[in-house]
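Take this structure first; my questions come after.
For this view, one protein chain was removed and the others were kept in their places.
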Amino acid sequence: MPQVTLTVNGKQHTVEVENRTLLVELLREKLGLTGTHVGCDTSQCGACVVHVDGVSAKSCTMLALQADGTSVLTIEGLAAADGALHPMQEMFREHHALQCGFCTPGMVMSAIDLVNSHPQGLTEKQIREGLEGNLCRCTGYHNIVKAIAAAWPLMHGRAAAAE
Amino acid sequence: MYDFAYQKPSSLADAVKALSADPEAKALAGGMTLIPVLKQRLNKPTVVVDLAKLGLVGVSVSGNTVTISGMTTHGAVAGDAGLKGKIPSLTELASHIGDEAVRHRGTIGGSLANNDPAADYPAAALALGATIKTDRRSIKADDFFQGMFATALEQGELITAVEFPAPEKGAYEKFRNPASRYAIVGVYVAKTAGRVRVAVTGAGQNGVFRHTAMEQALSANFAPDAIAGIATPPDGMNSDIHASAEYRAHLVGVMAKRAVARAY
Partner (left out) sequence: MPFEGIGASVRRKEDARFLSGRGNYTDDINRPGQLHAFIRRSDRPHARINSIDTTAAAKAPGVVAVYTGADMAADNVGGLPCGWQIHNKDGSPMAEPPHPVIAVGKVRHVGDPVAVVIADTKQAAKDAAELIVIDYQDLPAAASLRDAVASGAALVHDDVPGNICYDWHIGDKAMIDAAFAGAAKVVKLDLTNNRLIPNAMEPRAAVGEFDGHSGDYTLYTTSQNPHVIRLLMGAFVLHIPENKLRVVAPDVGGGFGSKIYHYAEEAIVTWAAGKLRRPVKWTAERNESFMSDAHGRDHDSTAEMALDANGNFLALRISTLANMGGYLSTFAPCIPTYLYATLLAGVYKTPLIYCEVKAVFTNTVPVDAYRGAGRPEATFLLERLVDACAHDTGMDRVAIRRQNFIAADAFPYQTPVALQYDSGNYQATLDGCLKAADYAGFEGRRAAAAARGKLRGIGVSTYIEACGIAPSAVVGSLGARAGLYEVANIKVHPTGSVTVYTGTHSHGQGHETTLAQLVCEQLGVPIEQVDVVHGDTAKIPFGMGTYGSRSLAVGGTAMVKAMDKIIAKGKKIAAHLMEASVDDIEFKDNKFTVAGTDKVKSLTDISLAAYVPHNYPIDELEPGLDETAFYDPKNFTFPGGCHIAEVEIDRDTGIVEVVNFVAVDDVGRVINPMIVEGQVQGGVAQGIGQALLEHAVYDSSGQLLSGSMMDYTMPRADDLPNITVATETTLCTHNPLGVKGCGEVGAIGSPPAIINALVDALKAYGVRHIEMPATPQKLWSIIQGGAPRMAAE
């Protein structure tokens, strides 16, 4: 069986897979990282979004073999070692940006990438458009948008008032 | 998906060889189309040849020509400052393909080789008069697209780069499928010295096409009003649960006018 060697949440793993194994299957079934979810089979919903080498990727639309040699960050790897939540996780909680929680891991990973890639600032419109690849059926997105806007200054190390 | 053999060659020659040897082999670029197709078991390749190790990444600007290597992602195209200085309408187009995560993996070569009738890049390539560079030759965009999912590429032939001449101005306007967010109608208008090209994606049953009536009118007068009276016949337009042929034909005119008005 083919092998994949990759770093997940800072820890290196070598895993036997089938050629057809998807990255999300590797994460969920081989590594037991079930925080990354599968919500569709047509790459629409984004519940499976993780970071591959620092940027968002749909782990259901990527072969495990394509991830060979990469560094993957999943929702389980976001919080600090002492358990302190990432500012995006904090803001999702503060602004009630999740209900059933199923889309949340992918939504949070996409949101972090969105904030990372917009160091100059993020408008509400940019946030809404930036969430094009993530579906939520519970919240109506209103509070997700608020949470991401609130996380931006925290992640870029600026007080909200300075904006 | 069905299982398959997998290769990840480190040279272009090896990749071409692997793909040429087996008619059932499939090239894997970003995988944003291929993997969903495989997941739905709509395709059963014997071998998947992953092009990720071939390099073929990057954007270079030389004079009035921009060259984008085949494995450059949509995200990299969208964010390339040099390209934005030359063909801002192209970086903008790339910034609206799929979603953020898709743009991190999907590639220009993969998109053009697939020639999805609702994809965005074919409109850019055709309107800008791009040249598609392969492992063995150069193909003019006008000769490259040969109908829905069909191209001039031979078995095993790989796109290594795409050369775009910079226009004086251009713009791409897209009416998206509300569900898939692919183009129901996308119109790319590009004006170069004395010549205008208009390429339409999403609408036609045979994939991307040039709108010659609009091109003539716009070459004479590059203004939205110049094409206000040009009706696009619904014959040959796609029709589905989201948009009828008549509606698509109408949208071609609307998107074209908007692209002309916004060309920059």
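A and B label the chains in the order they appear, each numbered from 1.
Everything below uses one rule, namely that a residue touches a chain if its C-beta (ideal position, glycine included) is under 8 Å from a C-beta of that chain, and two chains touch if they have at least 3 such contacts.
Nothing here was measured: the structure is a model prediction, and the numbers come from that model.
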Touched by the hidden chain, restricted to displayed chains: A, B
From B:6, B:121, B:145 or B:175, residue that would touch the chain that is not displayed: B:175
Interface with the unshown chain - residue positions in chain B: 2-3, 40-41, 175, 178-180, 240-244, 247, 250-251, 254
Footprint left on chain A by the chain that the document does not show: 18, 20, 28, 33-42, 44-45, 47, 74-76, 78-79, 85, 89, 92-94, 96, 98-105, 108, 124-125, 127-129, 131-132, 134-145
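Keep in mind that, in the parts below, only the chains that are shown with their structure count from here on.
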For chain A paired with chain B, centre-to-centre distance based on mean C-alpha positions, whole Å: 28
Footprint of chain A on chain B - complex, ascending: 1-6, 8, 28, 31-32, 35-36, 38-40, 48, 50, 52, 75, 98-102, 104-105, 179-181
In the complex with chain B, residue positions of chain A that touch it: 2, 18-20, 22, 41-44, 46, 49, 52, 55-58, 60-63, 65-66, 68, 110, 113-114, 117, 130, 132-134
